[in-house]
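Every protein chain but one is kept in place in this view of the complex.
Letters A, B and C mark the chains as written, and numbering starts fresh at 1 in each.
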Amino acid sequence: MSRIKVAVLGATGMIGQRFIQLLEGHPFFEIEGLYASERSDGKKVSEVLKVKDHRFDQETLSSEIRQVDTEKISDSCRVAFSGLPAGIAMGIEQSLADRGVAVFSNASSHRMRDDVPLLIPEVNPDHLEVIRSQPTYERGGYIVTNANCSTTGIAPPLKALDDAFGLEMVCVSTYQAVSGAGYPGVPSLDILGNILPHIKGEEEKMEKEIQKMLGNLDGDRVRYADFDMLANCARVPVVDGHLESMTMTFRESPEIEEVSSALSEFRSEPQHLELPSAPFQPIIVREEADRPQPLLDAYAGEPERARGMAVTVGRLRKKDRYYKVFALSHNTLRGGAGGSVLNAELAVEKGHLR
Amino acid sequence: MSRIKVAVLGATGMIGQRFIQLLEGHPFFEIEGLYASERSDGKKVSEVLKVKDHRFDQETLSSEIRQVDTEKISDSCRVAFSGLPAGIAMGIEQSLADRGVAVFSNASSHRMRDDVPLLIPEVNPDHLEVIRSQPTYERGGYIVTNANCSTTGIAPPLKALDDAFGLEMVCVSTYQAVSGAGYPGVPSLDILGNILPHIKGEEEKMEKEIQKMLGNLDGDRVRYADFDMLANCARVPVVDGHLESMTMTFRESPEIEEVSSALSEFRSEPQHLELPSAPFQPIIVREEADRPQPLLDAYAGEPERARGMAVTVGRLRKKDRYYKVFALSHNTLRGGAGGSVLNAELAVEKGHLR
Amino acid sequence: MSRIKVAVLGATGMIGQRFIQLLEGHPFFEIEGLYASERSDGKKVSEVLKVKDHRFDQETLSSEIRQVDTEKISDSCRVAFSGLPAGIAMGIEQSLADRGVAVFSNASSHRMRDDVPLLIPEVNPDHLEVIRSQPTYERGGYIVTNANCSTTGIAPPLKALDDAFGLEMVCVSTYQAVSGAGYPGVPSLDILGNILPHIKGEEEKMEKEIQKMLGNLDGDRVRYADFDMLANCARVPVVDGHLESMTMTFRESPEIEEVSSALSEFRSEPQHLELPSAPFQPIIVREEADRPQPLLDAYAGEPERARGMAVTVGRLRKKDRYYKVFALSHNTLRGGAGGSVLNAELAVEKGHLR
Partner (left out) sequence: MSRIKVAVLGATGMIGQRFIQLLEGHPFFEIEGLYASERSDGKKVSEVLKVKDHRFDQETLSSEIRQVDTEKISDSCRVAFSGLPAGIAMGIEQSLADRGVAVFSNASSHRMRDDVPLLIPEVNPDHLEVIRSQPTYERGGYIVTNANCSTTGIAPPLKALDDAFGLEMVCVSTYQAVSGAGYPGVPSLDILGNILPHIKGEEEKMEKEIQKMLGNLDGDRVRYADFDMLANCARVPVVDGHLESMTMTFRESPEIEEVSSALSEFRSEPQHLELPSAPFQPIIVREEADRPQPLLDAYAGEPERARGMAVTVGRLRKKDRYYKVFALSHNTLRGGAGGSVLNAELAVEKGHLR
């Protein structure tokens, strides 16, 4: 099978650089071009390197970045992975869809549109089908989005628990890594030895997005879930990996062992389809007293291509009718570029990318 | 008025060193001796300095530390401030009470005893009276404890809100500073660029202690409060200042402005009595989008002697029937040594230290 | 004596905000206006607060910032303190001098001019006199600069040692705090758990500036010092306080005790004149094995107005003919705004501000 040529948009950002890493040697996709703003035109990846990860491939680092030109992209690529900032994503992504390009986007611009799936293949693979409502679908153009990084990290465990016990209330507090704010992002003066108890728009996104993703498909629209969802978001001095505490009530009253099993035994479409970036076990339950931790668990996930794609949960506790748990995921892999790549893999398997 | 001679127990620890700072020039108390384990006998404060605070008085730093000897202490002091580790606090503190010494303790050993007040003067000043049940009270010996540092930081706002609107449920997640673990405490390898989602015994303490402090005095015993209290505790790479997110429901449905007023206008016994270490305003409400922050708000509180004794809250939000807020307090001042000193000041004013 | 009205330029930056703090209640100076770029026009200090220091005066925080207008400033002020970025400082500062304003600048633009003193009152107070060569001097307008923050921190100890033993070679490596890069400055992704072994232009500045400051006044020009000066500069994850290691050779061969005395007994013009911001002891020598440390020593200096104005040195060692020492100073106080204020105080005492 010849690989599908893809464009990476916003290639100089934190998400864009992760796209480059993840697409290296991908069985389905092949990078045709790296695109960013005029400012980076002609630069090499090595010159704009922001992701502090020594595993960057030396050859990739010499790849050149070009200025985004939607016309040229649509001639050479059927797929675009977008790590564009929300401000400019709206127009460029739609313009590409109009020209018949399938856009897998990490930007928030189109997430809440009825005809755009907010997709996590482990959580709501059937939602992918709403792309058929997009007017450009017949030409092969459409937009698929992945959720906010902090929402993504808790969506798989919440899906597993909702299926098993019925969610009533979820109260989340986040401990979010600085890479989630992009580059230059958070000034060091604000975060060294400090916590910032505010991330603009983040709580609202978490509260809405989770309801859309855990909603049911009703015809060609998603009927939102309606449990109580409360979020408190804070930035912490950690480079990669969002930790989140969750306190929940369920319609049922499971024992804590049942909660543990519901999480660790959860498998979904990406596992059944054996998608290349799907972790064998999407939710890893740790028994140790002090896990998950960003430094130890951010890169959880097997096989190698699924590094950073598993969500790690730990500290399962029950108090009266409340259940408590900590969850951790890699915000620019599972919660960013990796999520979009997995979405595109699902689209391939579901026949939306011929 | 001649000042009351006091002993500082556990003078080499993080709390002990804060006692030394706070008692410098105190209008009611005068340090008679600094006591710690055999290991520190004969050392100077400057040799065991662990608190990274350049405001330490140069003269104090030359004070000598002696080995704890309960017999000698009771001869020279009527009061002991204890920053002893829980393990040894139990015996030494009781032995001092037996000998007629009033012990103001930061240790957890005696906190849940029915005849020992778990005291925050702004929250439950009337609970102080249970010391009369202690068999040693008539001799002038008794134990008064302050709460866990993470409980203390949220107790004043919860008291203000319970009085005003009736608490139903409180869901707390903590972002706790490393000074709360004492010295050497948290190894740097565990916390640099990392979060530890577990602090041994902390959640249980928070859930129980708040119920005792917000309970009502019924005769000579405290009847515990019974709202739902859920805690998730985590350690963050911050030196001083515990940040905590709180999501709450109330029996009433106030507007967010009413919540704000209930907090900022809260005053209590220490303010009425003008205790030396009482902050003029015990709860400071910040309107900025990104406050409270440890680096900016840990030392909140006026007058000078009340630095670090105010609790700062911010980000007041309402979603449906839920109310959300972030709170911050200095864990070794308000939540440690400062709390004990304020307790002792109340005891003086209430005639328990003649 | 009525206080001299002063303008603060670049009032929203890290240095500008320190100027505001330091001029609060100053015996010689009174802030007439805070000035910054158009962007900040009409904002309050509290809205642009970047310095993470809770000691900011509440009243000051409500002061308003105006757009820089050199014409209006020269009508109302005889003095301007400049924390402007180098790019725009050149023109604005000169324009103010042309209009008869005495400018005390933290910017690098004019530092190497022959008729502009690069002044540290403890090091080269006589160099102040070169302002007489400035064509605008007769009108009361002139420019006085202070040195780079990393140069300033080692200048007083190097002066003391050069006077006593004759410097031959100085090899410095710096551990520089992020506040030195201004705000937003260093992105957190670059410095959390990391060291950046490069600060643009810093080594060149250190190597040149120290030669100018330790040079001798020859008529109305400075003859540069000529010992070997080698600098390696790195940024570390510390908020305030530049630490620097120095390895030196001298023309003489003092005992280490003589080196210690030469440093701790060093006093200069600001101490003799009892300038308000001058530390009683400009160089504090610590005997402990592990000092100076940023967290403990950045704010060294007495009296209160000289907090952060003393340089702390420690770990004095001798190996063969080499001498080794660590030095620490507060980069935005001693090495920034505090330095300029002290320069202005010297100018007052020397009759250059009538």
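Criterion: contacts are C-beta pairs under 8 Å (C-beta built on N, C-alpha and C of every residue); 3 or more make two chains touch, one makes a residue touch a chain.
These numbers come from a predicted model, not from an experiment.
Touch with the chain omitted from the figure is made, among B:Pro237, B:Pro292, B:Gly308 or B:Gly335, by B:Pro237. Note on the undisplayed chain: of the listed residues C:Ser37, C:Ser63, C:Gln211 or C:Asn232, the one touching it is C:Asn232.
When the missing chain is restored to the complex, the residue among B:Gly91, B:Pro187, B:Gly201 or B:Pro303 that touches it is B:Pro187. Residue-level contact of subunit C with the missing chain is found at 171, 173, 175, 193-198, 200, 203, 207, 228, 230, 232, 234, 236-239, 243, 245, 247, 289-295, 314-315, 317, 319-320, 322, 324, 326. Residues 46, 49, 52, 54, 192-193, 239, 288, 293, 295-300 of subunit A touch the missing chain (whole complex, contact as defined above). Counting over the whole complex, subunit B has residues 14, 50, 52, 178-179, 183-194, 237-239 touching the chain that is not drawn.
Rule of thumb we're sticking to: only the chains that are shown with their structure count from here on.
Among the remaining chains, the Cα-based centre furthest from that of subunit C is the centre of A. Work out the mean CA point of subunit A and of subunit B, and you get 42 Å between them. Here the CA centre of subunit A is 47 Å from the CA centre of subunit C.
Shared interface positions of subunit B, i.e. residues touching 2 or more other chains, are given as 193, 239, 293, 295.
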